[in-house]
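Here the complex is missing a single protein chain, while all its other protein chains stay put.
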């Protein structure tokens, strides 16, 4: 299959605001490599120019939160329900000297509100914009904090894809917000360079889409917005025929991981750990209860986001304890 | 508008398994009356005959839980995003002498699991089927309880629409399970004969669909399945142009009500009460804080279901305290 | 036992701010009748006079929220762990022409915050006091709503005990806030005249305490404060030796009920229904699964409060379906 693999450099002319079986931007084959530039969560590109309104492909119905225009969807030949789509993130090269973040009025982990789900009687928060300078050579982000004693801060960058996923089981889901069994806006810092992702295929063709690059982010993305920026992304695709998985899986040098997304937070936690245990049992020959015992003692977990309509928890098992 | 109203007796030839902008079964106008027979949650009609497989209109993608085939969708002329669709339930006439209920393996309020969200390591429950006789003349359901001291029980029937809603904001949502801001599988016993429902219109044409008649149900539908049966349903439609509402509203002789659906349960509770308070403020001239005070002292609430991917809570305000 | 029953008219000289094995106010026997006046949640009596500071019996440690001074505790002779204390509410006679309610800064169902658990970054709500006139002859409460179109409202009164319970399993729990398996601040409108309550006895002597009379309240007590007032309360005590129950039970003419208290709300829901099902199985001879089926179809539930550190849900089964 690698013999016929091709590298596609893809320059998007339109960006989708939903995951789903939208008109494919491109048809690709397992083994192919995709290289594409992303735009940021508000649709600004690497030069700081906003994509034209008509390049944003909305849903035919009411648009809710027109954020996170994504590259794709890519129709993967041969991908059918019951397969797993493999996506190796070979490179996320930041390409803009600026990232922004925000505090939004009715959003973030302290409110738990999201667009369409308001329930607080308190006055909303005052909106604030934060502009981070990105020094790509030194790989750091710099922020002025004029009202704080420290005055200025410099943090290391660790770019990752805030959103990546396939067409969901039903219809379309907005790219801006909701993660799920199809991936989506998981905001997991582990979807970074070097990681391999496995998605369940729900719709023939898979319809992979991605973007929403974050230059850095804390666990939970508590204010609701990370260091929003752009990158050139290089992905290598592959397909596992007949490999049934229930939730997105991530693998890097040290860990196998499952991303579970739901509300309440505990449900995301349980889903991720249940599927990770299934993985240990089915693929690595663990007895269910012995696997549970070991996972209970060496498992680690990370919270991706606690700000979206569904939250994402990543359950992690160290590869060094695999047979 | 009533001058041109028509009564449509509608005999469905196909049934949809998703809420959404599916091919309309019929075009109707505000003021029109719809009369249609429903099938039960597993697709059996009033004679106990299952609808043919090809009459079930699934989503193009993986089907999850092929339950609750619904009548519709009805395209309502003039209905546009920002309007409210008004649905008066004029009649729900049970038309079958039998209803069934079940205990399912991984479902119900004691597990909180739903299809696609498994997380318990316990053995699943043993599946059980319960067949209720419906005495339509006496309006009672009768169940044999052979293993219990009581032996047999007879309960009053109070038929209602388990599922009714419009096209959601995005794409499609399965009829079988999830309620939301578009209505859907709310399982509220208040969507019964005599009630008037108000739905936000998210998609031009509204795309009303309904069915899943329950002959009786307890609060929360705790085992996950009510007295599933069929009825002939008569609805009168109307439209409130430019009436922005966020969640389904229900009105009967005594109450104004809002149905909020979400997980966790408390979020559904808060959404419903927040929107009900907004209703009091905007339409009835209550000061926000005085309205909150009064609602706090006279409000009642009911739990529709605590078994679906989203739960439904109904916040209720007594009409006798309206100005 | 009734032969030796006594009626005790009790005029408290001190009021406790914790449930627990505090110094008994009185020793009573099963069969005895207690009659006592209560003070309101802030310690004002029926004449509007605040009880002196030294009559409030705080915990030896930091006091959190010095509300809900209660009458008691009553040491019940013979009551031992494993028994059930029976409390028949024979009368709740309101005795003050005024009740108050409040909107508090960081409290209520829209915030979910409680003292000691703050997590919102929004500005707190503005505190507001509402004074209700109680017309005890007509059994109505009257509130002026000067900023609302309606101007004034009159609601029926339905007095009940906001707080009643026994010593908890461990140590002490503040009367002001938390309900639990020992009862406490459940804020269930069903703890009213005519109801019979059953509490598990955790500590020898039971240590019954009560008060916090509400003249009226909506489901969930959403703003966090009901119509706070005073009453003369008459209770008849009894004891069921060796009757193990897990959570408070309530019985009236029409229902048997269980009050489950926990967070999140769904956990309180599940606890209450689980214990109610156990009750059906153990005392009324239902098969577990047949009982679940029937409860699923005829059960009703009410939300007591969704504002305290634990929420209270009341699961209800109609007595007419008991054998």
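Think of it as A, B and C in the order they're written, each chain with its own count starting at 1.
In this text, contacts are C-beta pairs under 8 Å (C-beta built on N, C-alpha and C of every residue); 3 or more make two chains touch, one makes a residue touch a chain.
Everything numeric in this text was worked out from a predicted model, so none of it was measured.
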Contact residue for the chain not shown (choose from C:198, C:255, C:274 or C:321): C:274
Residue among A:208, A:227 or A:250 touching the omitted chain: A:227
Of C:117, C:152 or C:282, the one touching the omitted chain in the full complex: C:117
Touch list for chain A against the chain that is not drawn: 101, 103, 109-110, 112, 126, 128, 130, 141, 143, 145-150, 153, 155, 216-227, 264-266, 269-270, 273-274, 284-287, 289-301, 303, 306, 311, 321-323
Chain C residues that touch the omitted chain in the full complex: 18, 20-21, 59-62, 64, 81, 112, 116-121, 167-174, 181, 202-203, 246, 262-264, 267, 270-271, 273-274, 277, 288, 292
Where the unshown chain meets chain B, residue by residue: 108, 110-111, 119-125, 264
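Note that only the chains that are shown with their structure count from here on.
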Cα-superposition angle relating the copies chain B and chain A, to nearest 5°: 180
Touching two or more other chains - residue numbers and ranges from chain C: 110, 264
